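Here the structure comes first, spelled out in structure tokens, and everything after it is commentary.
One protein chain omitted, others in place.
Chain nomenclature is as follows: A, B, C, D, E, F and G, assigned in order of appearance, with residue numbering initiated at 1 for each chain independently.
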Amino acid sequence: MLIKTLVAGFGGQGVLSMGLNLAEAAMLEGKNVTYLPAYGAEVRGGTANCTVAISDDEIASPVASSPEFVIAMNQPSAVKFQHHIQSGGLFFLNSSLVEAEIIRGDIEIVNVPANKIAEDLGNPRTANMVMLGAFTKKSGVVELSNVSEALKHILSAKKKLLDLNEKALLAGYNLF
Amino acid sequence: MLIKTLVAGFGGQGVLSMGLNLAEAAMLEGKNVTYLPAYGAEVRGGTANCTVAISDDEIASPVASSPEFVIAMNQPSAVKFQHHIQSGGLFFLNSSLVEAEIIRGDIEIVNVPANKIAEDLGNPRTANMVMLGAFTKKSGVVELSNVSEALKHILSAKKKLLDLNEKALLAGYNLF
Amino acid sequence: MMKPVYIRPKSLKRTPFHYCPGCGHSVAHRLVCEVIDEMGLQELIIGIPPPGCSVFAYNYFDVDMAESAHGRGAAVATGIKRAYPESVVFTYQGDGDLAGIGTAETIHAANRGENITTIFINNAVYGMTGGQMAPTTLRGMKTTTTPYGRDHILEGHPIKMSEILSMLDGVAYIERVAVNSPANIRKAKKAIAKAFQVQLDGRGFSMVEILSPCPTNWKMTPIKSWQWIDEEMTGIFPLGVYRDVTEKTSAD
Amino acid sequence: MMKPVYIRPKSLKRTPFHYCPGCGHSVAHRLVCEVIDEMGLQELIIGIPPPGCSVFAYNYFDVDMAESAHGRGAAVATGIKRAYPESVVFTYQGDGDLAGIGTAETIHAANRGENITTIFINNAVYGMTGGQMAPTTLRGMKTTTTPYGRDHILEGHPIKMSEILSMLDGVAYIERVAVNSPANIRKAKKAIAKAFQVQLDGRGFSMVEILSPCPTNWKMTPIKSWQWIDEEMTGIFPLGVYRDVTEKTSAD
Amino acid sequence: MAKILMDGNSAIGEAAIRAGCQCYFGYPITPQNELTEYMATHLSRRKRCAFVQAESEVAAINMVYGASVAGARAMTSSSSPGISLKQEGISYLAACELPAVIVNMQRGGPGLGSISAAQSDYFQATRGGGHGDYRTIVLGPSSVQELADMTMRAFDLADKYKIPVIILGDGVLGQMKEPVEFSREAPAVLPIREGSLRGAKGRPSRIIKTFTSNPSELEEINWSLFRRYTLIKKEETTCESFMIEDARLVVVAFGIAARIAKGAIKNLRSEGLKVGLFRPVTLWPFPDEPLKEMSKTIKQYLVFEMNMGQMVEDVQLALAGRGEVAFYGRPGGVIPNPSEVARVISRLYYQKGLK
Amino acid sequence: MAKILMDGNSAIGEAAIRAGCQCYFGYPITPQNELTEYMATHLSRRKRCAFVQAESEVAAINMVYGASVAGARAMTSSSSPGISLKQEGISYLAACELPAVIVNMQRGGPGLGSISAAQSDYFQATRGGGHGDYRTIVLGPSSVQELADMTMRAFDLADKYKIPVIILGDGVLGQMKEPVEFSREAPAVLPIREGSLRGAKGRPSRIIKTFTSNPSELEEINWSLFRRYTLIKKEETTCESFMIEDARLVVVAFGIAARIAKGAIKNLRSEGLKVGLFRPVTLWPFPDEPLKEMSKTIKQYLVFEMNMGQMVEDVQLALAGRGEVAFYGRPGGVIPNPSEVARVISRLYYQKGLK
Amino acid sequence: MVSTELCKECGLCIHFCPKKVITQSGKLNAAGYQPVEFKDNGDCTGCAICAIVCPEVAIEVYRG
Partner (left out) sequence: MVSTELCKECGLCIHFCPKKVITQSGKLNAAGYQPVEFKDNGDCTGCAICAIVCPEVAIEVYRG
């Protein structure tokens, strides 16, 4: 099994920490895993994205030219990455921000109103966790328990935020 | 025919211009010629030397490991270079300054009291030309006329010195 | 009919800037273009952008431009100007570029009195590479390579290039300005125009040091970053004319 | 019994110098060795000689020494001192080395306040390579690369490193001296001792700039070259203390 | 010890600290900034250690030189353009027999290029981009774990042979995170090399230098370096083979390219193609003996590099005509995926009638 | 025109001026100072020309870059350590397709080394000592006359292919005087390259750059460079053969070493040994076709270099096992004499049973 | 007057406008920013301060 997931959005949306969380969860499950941020480091602004590869076997390339799963947190990412998804793959859309029409018919679209739910939970900055929860449930690539375990590790320095994020994660998970 | 001549002495004795003069003379005769100053340029003081190779054929190396002729203008050069001369070669010594005993029997020694003669001519700085004159006569490697022609060229910017140097050259030439 | 009070300069291409919101590079670019337009230099000038956030400056300036190696803008400009003295040549350099790796090239071009103009963007950090300490970083300031705050004992002091370069005899004009308020922006533009005039007059090396906000790496809002220049930076880097051989007095 | 009034310093090996007659390097070497002896530094000190006429300095100084790449003495010294702070580290550098190719390394080491001492031999030429123009060459001076005399319009101005470096906050002590008369030689020695003391006290960067005769490339007799320093060089490079954080006043 | 998810650059930093690295001197450049920043955070305030953000790459390598003169384990890192600036310094380190570890996280293209990953500095690293006859040991990692392990190995090799060691990584390896495990704890006492300059206390003074006015003396130094190089070649050459026993075509690749090639080969094996991988781990010394050995049975080779063809010369030199060598290269920072590489391999496989 | 007795360094300077060199940027280093000094004397006050003694080699190469940006014929020179410092700049020139002429009068050893003559920078010159995939044309002169001729050729090649050209000389060639003749007069009007930056008057503004955030774009640039390199290889490869028709052993050498070898070969011929000389004149592109051709009949080769073995790899690559290659090297600045080389040749000749 | 595609929501024009006639629009542009809007309530003096401070050159000022 080799599963690649690409997470994309605006810089401030927490797409990198989403990917990292996923990668750590996979590591906790004893999987091989690679996490690769797109480092357009010498140019600012615009979108950020990262790729997580999870596999039982060694991982050849951390780059995803046709990922199984794509999470698009904003409109430009939805437009840009819809063509990259592998046929039959899942396309997670932050439907609060994405209005684009998706023209491919050979992929499954999962709409997650991440911002809306996060706002409802009282913290719009946790939209990424809502999405991660939904992704965990729908993709089945990692266990929810490992995702929250990883989240605990990542937020170990900022304990205060943990509750908020856990709540958002669950909200997303329980969407489906 | 390939003849290599090494000229050595203190920095101020004009050994480089002696070699250059010889090389230009050979060029005037249509010979192949190379002139190579020893460039210990990053270290000052001590001795200076240069090598002139003259040949009818192409010259392989401008370096002389065993020159046919060596001109030693001072004591340290006489000591240092006596072992380099080819067997049967000529060793020109500035006998005004060189007191060393030469221990090799397989080379011919030509004593030229160059400083003495130059002083007698009223200009101690032309000792090198006295030596060059003597060398021209004894070595037969170039014609005297070409040596003075070359001298004219070299001193073209300092016409005043020409007479003095010509006189010294002749004095050396007429020594033998 | 509508009279334009402010319109986009002609020598500024219509490409949107890639800079972060509130970035001083954007303002500096525009000012240089305004001066180029007003002085009629567009067909005469050659610009040298650096590696740095402004590496893509050639995508914005509609004039001849050539990339330079990091820090070597002054040497490249020297080459151009010596080869083609009729041109007007400017370098556009960051503080890491000019005051760090390019220290020697900058000082010696200034000392030779190369007849070039340098637009020097001092934002107290290495912007492009992600906010490391620059030679100009203030004491105590946290950057990715001074996570404990710049400690002058270990990491040195903010270096004052305008002051240092002003000691060199080849320098004709140096002024330090800031792009953090309408008034300062106006002054900055005047300084830039003056610097180019000095070059046109063949007076020697001219430089405008621009204190320039980097909201991203300072981790501030744009507005806060513009204010921070007045609050913190100008204390260490006082604004003003540092050298002006065209004037009798060298006061501001 | 004969009482020694002057004897060869212990830390100066008995090897004859390769320097030209009347060269200031020889005097400077001896002075540094005298100070090393008097301050008891021989077993503590590490020296960094440069490419330049003094490339063989390690043949004379009987202390630990490591060759450096041209101009990089200050960086090498930084590496040593950071790795081994208990040592006393000095660089010995020519003007081509320190003020030319090594400008950036020197300025930034000084700015960081590296706790090292620099002996800076200013002889206004590149000695070792045969008398080319140095950054410190005086206006009008003929060298092998300024055969028409240094023209400041084309070739720049003599650069004043003591003045420039004194502007940097990391600098603890800078004095310019000369080795061209018994009195000046005595002062030079005092300055060297002070510079090492500043290092021992952990005060930061210290430098002694030594105006030093190069009879060979100046094409003068030794005596004339010693006089020429007073007649010409000190006018451009005034002697004196340029920075001294150990004193309240910074006057000579 | 539990595995940590770590990016390659930081993993080098952590491994260096555990290898007893005392001094790090760096200058920012993408894609290796995380290493400089890791050292700023973890080494700069460590006891008896030093971190300096130098004013340039030239200064950084000369600071490394200084620290090595004083016997400390010292390191610098950069990426392609910055490594070019270090060439003079590396030549001095090699000439003066000073150990040092130099990390090059390669990026694309000559000039300013791209900040993506590439393998275009192979020649520079293995042939001595600086002047003069010298070699450096060059290690070619292909995972974050290897970056960590090789960093430790690099410090040990550097000290053992008094030689600069280059870790030739790339932007992807530096940026990507993978689980990593460190095989050592940081030493309680930092190692100081014998024979270094620490002041001439109780011994004659020492000189570290290369300059001489006597070429024969320098020739002798060069020959002695050469003898050491021969020893290193004999003792330290490392490589990895994968499925070559029955292979009819062997792909030769290093670093990240080898990893991609391995993925391609696994896929092709599952389709029945008899292909294998040969991966030089030390790029200098290059493992030419194993290739020579292999050439007795395997005649077809494909060299795959993320450049326009550099290591391919070492493969050709090793084979000396005893096998056919094809080349597939992607320069400038493009990272091909395993299926592209697989297509190239299978095309060659069928073209050559190996099926 | 009459011949003039001139040292190699000055001859380059004079030839450059006659080739229309407008700008020279240098920094002193032995053994090439005469060139810098020649330009100071003869170029600095020439109309529309410029001479700058830069503050460093790094500055000098970047000034060359600037002058080339502005379309002028520009040159710099140095010797080994200084050339190492220029590697980043050379990589930029190559990447931006800017012509330039770079002279390296090689000296001995890595580090500060010796100031004698050597050939130790062959790898650096022919493999791109800077970062990234690029090549420069490399010319290997072996007499003062050739230095003059090749300097003119270098400027022409640089402009024709928009590429930096390296003249790889050595200390002996630079210092020695030989009679020399110049084939051209200095041009009345200095050539300015088309497409250069002179202000965007009457045309759209131009950009000279390499940086891109898109690796595929950079890949395309690299491929286009590569195509040009292939063309250069086809059009400009030059070599010289001497007495190879009936030779049983061929010595391969370049530059000053080739000249020494030729002397040795003449002596050995007079003793009846069938030995010849193959001399690459362009070191990049390396003349591998003629060697391949030769290998059909000649099986024994001796590569002689004044280093520890660099060009020998190109010979082996060209022969690809079709001939036996022996090596004789003298590193560090030692200049062997023809009889020493002759002894090595004849020993090999008899060992291999060629008599 | 304000190019909504160029605006990056930095807020500097709002901050510096002496008449406070510029506000957030609340809409998103293609780059993901919420560009500002010009409240044409007649207070604008055409002083162009907004244009002078706008880093994106997103504002052009005309007086009619």
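Rule of thumb we're sticking to: a residue touches a chain if its C-beta (ideal position, glycine included) is under 8 Å from a C-beta of that chain, and two chains touch if they have at least 3 such contacts.
Not measured: the values here are computed from a predicted model.
**Q** The chain left out touches which of the shown chains?
**A** B, D
**Q** Which residue among D:Ile164, D:Ile185, D:Val208 or D:Met233 touches the omitted chain?
**A** Going through D:Ile164, D:Ile185, D:Val208 or D:Met233 one by one, D:Ile185 is the residue touching the chain not shown.
**Q** Take the complete complex as the reference. Which residues in chain D touch the chain that isn't displayed?
**A** Touching the chain left out of view, chain D contributes residues 1-8, 12, 16-17, 19-24, 26-27, 30, 181-182, 185-186, 215, 221-223, 226.
**Q** Since one chain has been left out of the picture, which residues of chain B touch it in the full complex?
**A** Where chain B meets the chain not shown: residues 10, 45-46, 74-76, 97.
By definition in this document, only the chains that are shown with their structure count from here on.
**Q** Does A-E or C-F have more contacting C-beta pairs?
**A** Of A-E and C-F, it is C-F that has more C-beta pairs in contact.
**Q** Where centres are the averaged C-alpha coordinates, which chain has the largest centre distance to chain G?
**A** So the chain farthest away from chain G turns out to be B.
**Q** Whole-Å distance, chain A centre to chain D centre, using C-alpha means?
**A** Whole-Å distance between the two chain centres: 62.
**Q** How many angstrom between the C-alpha centroids of chain D and chain C?
**A** Result: the chain centres lie 35 Å from each other.
**Q** Which chain B residues sit where two or more other chains touch them?
**A** Expected reply: 40-43.
**Q** Show the residues in chain D shared as contacts by 2 or more other chains, in ascending order.
**A** 51, 55-56, 67, 69, 100-101, 103-104, 107-108, 112, 128-130, 135, 154-155
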